[in-house]
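Sharing a structure below in structure tokens format, with a few things to ask.
All protein chains but one are shown at their positions in the complex.
Showing chain A:
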Amino acid sequence: MQYIPNIIFFIVLVAGVGYFTLNVRKLIRNIKLGRKVDASDNVSQRWSNVFRIALGQSKMVVRPIPGLLHIIVYVGFIIINIEMLEIIFDGLFGTHRVLSTILPESLYNFLIGSFEILAFLVLVGVIVFWIRRNIQKVKRFWAREMKGWPKSDGNIILYFEMVLMILFLVMNAADQQLQALGAAHYAEVGAFPISQFIAPIFSGLSEASLVAIERGAWWLHIVGILVFLNYLYFSKHLHIILAFPNVYFGRVEPQGKFKNLDSVTAEVKMMMDPNADPFAAPPEGATEAPSKFGASDVMDLTRTQLLGAYTCTECGRCTSVCPANITGKLLSPRKIMMDTRDRLEEVGKNIDKNGEFQPDGKQLLDNYILREELWACTTCNACVEACPVSIEPMSIIMEMRQYLVMEQSAAPQELNVAMTNIENNSAPWPYNQMDRLNWKDEN
């Protein structure tokens, strides 16, 4: 009988980690629907980006207040996770505060003490975040695309963190009272700089009630963490994991450098080669169908772009600096990423159901991202610069424009005029190329 809690703990732990693993595999499968990318170049630059931008949060602090709060929550979150080791060991083997029996007392007290201070700071940070979202109503959290689920998602994450931190502190507070009572199992260990102020609330309670509170908080805390872990896949909060690979695969070249399409290069070279035979049969073995130009659905995008869609935490820094969005246009770079993820999830569910993707009469273009949004982009790179985790909404916009122009000839009329001019007289305006040097003799 005495092993029942340990067995239950084992089952909960395996179920929690197992379901998460299942979803991570689904996530990887979905990302692999995208085009392969070669990121074998600039390895040292990529790692340096990971350390600087992801680990070092260098782009978060561009906005000092949310940046600093974010660092506190982030550091707190990571360091408090050391405590998870102890919790898991205790849970599996029925020990209590096992690290205190292994580590020197002073070190253990220092650890628990710092966990408590961090937990308190995280709590404060999260409350300020909640106030910024819901009372101060920071504009970027109230944009058009932030209605419904994205809005609740943002708050649910904050509530989760508040509850987890409170449970951790309550657990320690009850533990102190039990230690004071000299209860069995509750050796006098740990330093409690924060929960000592909660402990008096529990004074005078019986040992049995204190044990119930301590155990209750302990169980809710660990179960809460496992639930939160599994919540990630359904939430924008995936960034706590994916920010790192996303920054690694992020841009290492100047932002102004757009990729040249190799398939187009081949065609243009053939067009300019007087000896090319336009009617030549494809070479033996070339069975591959000609690729589509640009992107109309998530499968046409690169894996980096799809990873970016899962990484996006909808902070809206991109949208808040987008010149089109600032001036009231429909375009919001954040919505481009959210739409891409929503569509990718839809495609993923389609695959879950049918084994492989069955056309559903929908695509990313038009069903999610509107043409009006795509044509409003000035390619100014402000969104790319602003993203704290190196996502590039602009690259998706560009590839969808390529699809519109090269597959559908569906550019706005005025752009067709400009492009015809470039084609005919090598300038976007209707001037003769022979007049290009006229300025030399004008006054």
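The working rule: a contact is a pair of C-beta atoms (placed from the backbone, for glycine too) under 8 Å apart; a residue touches a chain by one contact, two chains touch by 3 or more; residues count from 1.
Note that contacts and distances are computed from a predicted model.
**Student:** As a check of understanding, state which of "NitT/TauT family transport system permease protein", "Ger(X)C family germination protein", "Cysteine-rich domain-containing protein" or "5-oxoprolinase subunit PxpB" is the UniProt name of the chain not shown.
**Tutor:** "Cysteine-rich domain-containing protein"
**Student:** One chain isn't shown here. Among A:321, A:347 or A:365, which residue touches it?
**Tutor:** A:321
**Student:** Which of A:31, A:60, A:146 or A:331 touches the chain that is not shown?
**Tutor:** A:331
**Student:** Tell me, which residues in chain A touch the chain that this view leaves out?
**Tutor:** 253-258, 260-261, 264-265, 267-269, 271-272, 293-294, 321, 323-324, 326-331, 372, 375-382, 384-385, 398, 400-406, 411-412, 414-415, 417-419, 422-423, 426-429, 431, 433-439, 442
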